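Shown here is a partial selection of chains from the complex, left in place.
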């Protein structure tokens, strides 16, 4: 079975919105890793942000079929272009 | 102004631990307080200061001074961002100006706590209702900042989404730190009025432990502030000047308002410190959400990297001198 892996990295504060988008597209599941830091074209996110009002990043992994990704592409792009963050797709084969 | 009170302030444990944290960054020590430990102390301090404030308010009752002082506090947090905005517009666009101005209109709870510790070490009395002012000054500046964007920004913000008033109010009033402070205040009030035995049982946690926890948190704040400082270089000298000048300016207005309100020296200092301090909790959270066009490093690096250390180390004793000079003058 051909499957895709979608990696999303963005600010923790947008997590609820992104998960809503995932759920609306009926993803079979997702995994969230919080407390990620990093740098993007717009911002540096460091660990000390966690206690300020700013928060750090979340890394979300979704294994799903291409068509589900197609369904949610626009919504996710929209969120990420507004608030920052990255989204990449790669191939993944179930074990 | 004598040098003595500054030195005395610097030699108090909380400030010393702050400096230790800052110096550790300077010397590239690998001292580190990993997340989420700072959050633990941050939550604890908000809870404890709210709880104790609530008890004090219940005990002293609503004196004549309470209402005028709280009203003046809210007014100041509406006024300061407007002034700040006008100044910042010389150099920055509407978005950045509004976001930075909102930060300076809002407050820093840890600066307030440090001022309380300073007063205690100087044996100068102050009232619990000032915590009410702390709680009330966090949100209005956010609303002003967002309204400034709404009205002063170019009509078609390219990246913008519609800014609903409800979202603005939600961000400003239900931010975690505002909410915890306010609700702990209510818990303290209710406990004092209906369950006084609960106060004694809370005292070791919210009272005795407070000073030490403050020191530990300031150790972390020293690390954070010193890590932020170098990033200020990108901000340019205008913003660096602003980060020192604005608190002093706000303090100056604040001390005259305090005199007008006939506040005693303790309450006056706390009032001035609220005016002079800038937010790094509620405001960044709200601005990131609603004004993504503003560069976060501007409003975070200035408040955390410069204004906060300045207030903690030099500002508080300077403001005390200011209070001692202005307040005893013949009434306005």
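Note that the chains are named A and B in the order they appear, and that numbering of residues resets to 1 at the start of each chain.
Here is the rule we go by: contacts are C-beta pairs under 8 Å (C-beta built on N, C-alpha and C of every residue); 3 or more make two chains touch, one makes a residue touch a chain.
This structure is a prediction, so every number in the text was calculated from the model and none was measured.
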Chain composition of the complete assembly in this structure file: A x3, B x3
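Simple rule for what comes next: only the chains that are shown with their structure count from here on.
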Rounded Å distance, chain A centre to chain B centre (Cα mean): 33
Chain A partner contacts - residues on chain B that touch it in the complex: 34-36, 38-39, 42, 159, 161, 175-177, 220, 223-224, 227, 231, 279-286, 288-289, 292, 296-297, 300, 304
Touch list for chain A against partner chain B, complex: 11, 13, 35, 43-44, 46-56, 81-84
